[in-house]
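Take this structure first; my questions come after.
The complex is shown incomplete by one protein chain, all other protein chains being positioned as in the whole.
Entry: subunit A
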């Protein structure tokens, strides 16, 4: 599912063209609904892609909640980039990031 959605993300990015990129346009919205899952996308100016897969049975999740989750992910990601021991491209092993993601997921489940 995640690989297909990455293709959709790339499609959307190339469709954006030279549009001014601001906070709203970083959020790509619902990429690709399937029977079991909804997939949301978010891309940064540095072309880092965040993909969120949500169970379809979770209908309570609103658009602005997803946006704020992506914003938190983006902020935590920039904190990780500032860790001198982190090499861009590596798997993320940060305790702070894990804590933030877990608490975020607990709020919505």
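Throughout what follows, a contact is a pair of C-beta atoms (placed from the backbone, for glycine too) under 8 Å apart; a residue touches a chain by one contact, two chains touch by 3 or more; residues count from 1.
In the analysis below, contacts and distances are computed from a predicted model.
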Answering from "Geranylgeranyl transferase type-2 subunit alpha", "Trafficking protein particle complex subunit 3", "dolichyl-diphosphooligosaccharide--protein glycotransferase" or "Ubiquitin-related modifier 1 homolog": the UniProt protein name of the missing subunit is "Trafficking protein particle complex subunit 3"
Out of A:4, A:56 or A:83, which is the one that touches the chain we can't see? A:83
Provide the residue numbers of subunit A that touch the chain removed from this figure. 79-80, 82-86, 93-96
